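Heads up, one of the protein chains got dropped from this complex, but the rest are sitting where they should.
Let's look at chain A:
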Amino acid sequence: MELGKHSALELADLIRRRQISVTEAVKDTLDQIDRQEKEIHAYLYIDKKNALARAKQVEKKIAAGDMKGPLAGVPVAVKDNICMKGGKTTCASKILENFVAPYNAHVIDRLEQAGMVILGKTNMDEFAMGSTTETSAYGVTRNPWNTGRVPGGSSGGSCAAVAAGEAFLALGSDTGGSIRQPSAFCGVTGLKPTYGTVSRYGLVAYASSLDQIGPIGKNTADCAAFLEVLSGHDEKDSTSVKREDLDFSSALGKEVRGMRIGVPKEFIGQGLQPAVRQAFMDAMKAFSGMGASVEFLSLKTVDYMIPAYYLIASAEASSNLERFDGVKYGRRAADCAGLHDMYRKTRTEGFGPEVKRRIMLGSFVLSSGYYEAYYLKALKTRALIRQDFDRAFADFDVLLAPAAPFTAPEIGSSLRDPLAMYLGDIHTVAANLCGLPALSLPCGRDESGLPIGLQIIGDCFQEKKILRAASAFEACRGAFSMAWEKEAD
């Protein structure tokens, strides 16, 4: 693992300057996978043959001058809820154990056009429902910093892959924090873009009004460059937004003097692990030290964020997951007595307990007699939360918050109490409810060395402000090593 010390942009630069070949880069990463994967299990599938073949193709195109993108040749991992033509897409669920998508998600086309090399599909919570990657039907992913800990979730496989040097970049999806929270737990940088910035076409839907694909990388610059590859209008996604300001990297390396930074005081109240609080306070100080104004503000709707999120997400999920019925693709239960028995058995066997819990909750809140009391009320609450943030962004450029109240929990400790697990999403769900962009980057470690994440939240379409603040913080913080480097230290 020689190349792993480089960021994705640095690697691509070495490739462009012919210091190394794409094949070497891919082989080096595959070697690292061989060394680490037994312990980490970040990937569900690794396609070495395809990756090496693709590396050769990209190499030729770069040599011919046909591929000039800043990330050409970079090995990348893809979360297993993103469809890739010809390969399995399981969403870490038994119900899709044999599903092979006949088409590419829009983002897959994008990263192929950019000359990136896909290594495989990463583990996740089943249908992205979970905060630990433990609800996967195909085994847990272990946190590269401490293999007794979870990597977070639901994009736990993608974040663990980057942290373990098993990929330079990874695709995640974020419905309630699924990029930011595992990024925090794994000590990597992850960005959930403004809703509509990256096409959802080909992303297996969990909650359509909240889902957004985003980049996970070793630092802010890599994430910005990767987002430039992924973003842009797609006519196949009706919620895709036409934006002009997609030159995200232009926001990097600028100072934050004069920037107005707000800290919702409700986000640093009770329930915060002391080390997380300390790291967060240090980050606030760092921003003040760089000349930004840092002030507290109040978000009055904080108590309603988790209920509104779980009602809306579950309602949409209950409908989105209806198509998994054994009729057309995926798993079908054997020995069924007629259609309804087939539906029941297939779904009983195919879905795990967390998915079932959310389908039941969602079906309940949409039922006649409960729709107004729960679902409609949640929609109204969502609008009020949005107003709360509108007020905040009238006064502040970005908001700071922890990415999670605690560092990575031990494997096996979270699923026993789902409600407690849901409450752990308190810092992240609002960005999804309001469509806001938000980024998590490492800001320290706790007493046992586990990474702590700092979250920077912006108003819609203000990714550049987030990236500006994040890159300044990164410069002030200094290099944050990856998990595998820790062992080498």
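Everything below uses one rule, namely that a residue touches a chain if its C-beta (ideal position, glycine included) is under 8 Å from a C-beta of that chain, and two chains touch if they have at least 3 such contacts; residues count from 1.
FYI, contacts and distances are computed from a predicted model.
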{"item": "Chain not displayed: protein name in its UniProt record (\"Aspartyl/glutamyl-tRNA(Asn/Gln) amidotransferase subunit B\", \"Putative branched-subunit amino acid permease\", \"Trk system potassium uptake protein TrkH\" or \"ABC transporter ATP-binding protein\")", "value": "\"Aspartyl/glutamyl-tRNA(Asn/Gln) amidotransferase subunit B\""}
{"item": "Residue among A:Glu266, A:Asp325 or A:Asp446 touching the omitted chain", "value": "A:Asp325"}
{"item": "Selected residue (touches chain absent from view) among A:Val74, A:Val140 or A:Ala315", "value": "A:Ala315"}
{"item": "Residue of A:Tyr43, A:Trp145 or A:Tyr375 in touch with the missing chain, whole complex considered", "value": "A:Tyr375"}
{"item": "Touching the absent chain when the full complex is considered, from A:Ser208, A:Ser250, A:Ser293 or A:Ser481", "value": "A:Ser208"}
{"item": "Where the unshown chain meets chain A, residue by residue", "value": "81-83, 89, 91, 96, 99, 101-103, 105, 200-205, 207-209, 235-239, 315-316, 318-319, 322-325, 327-329, 339, 343, 363, 366-368, 371, 375"}
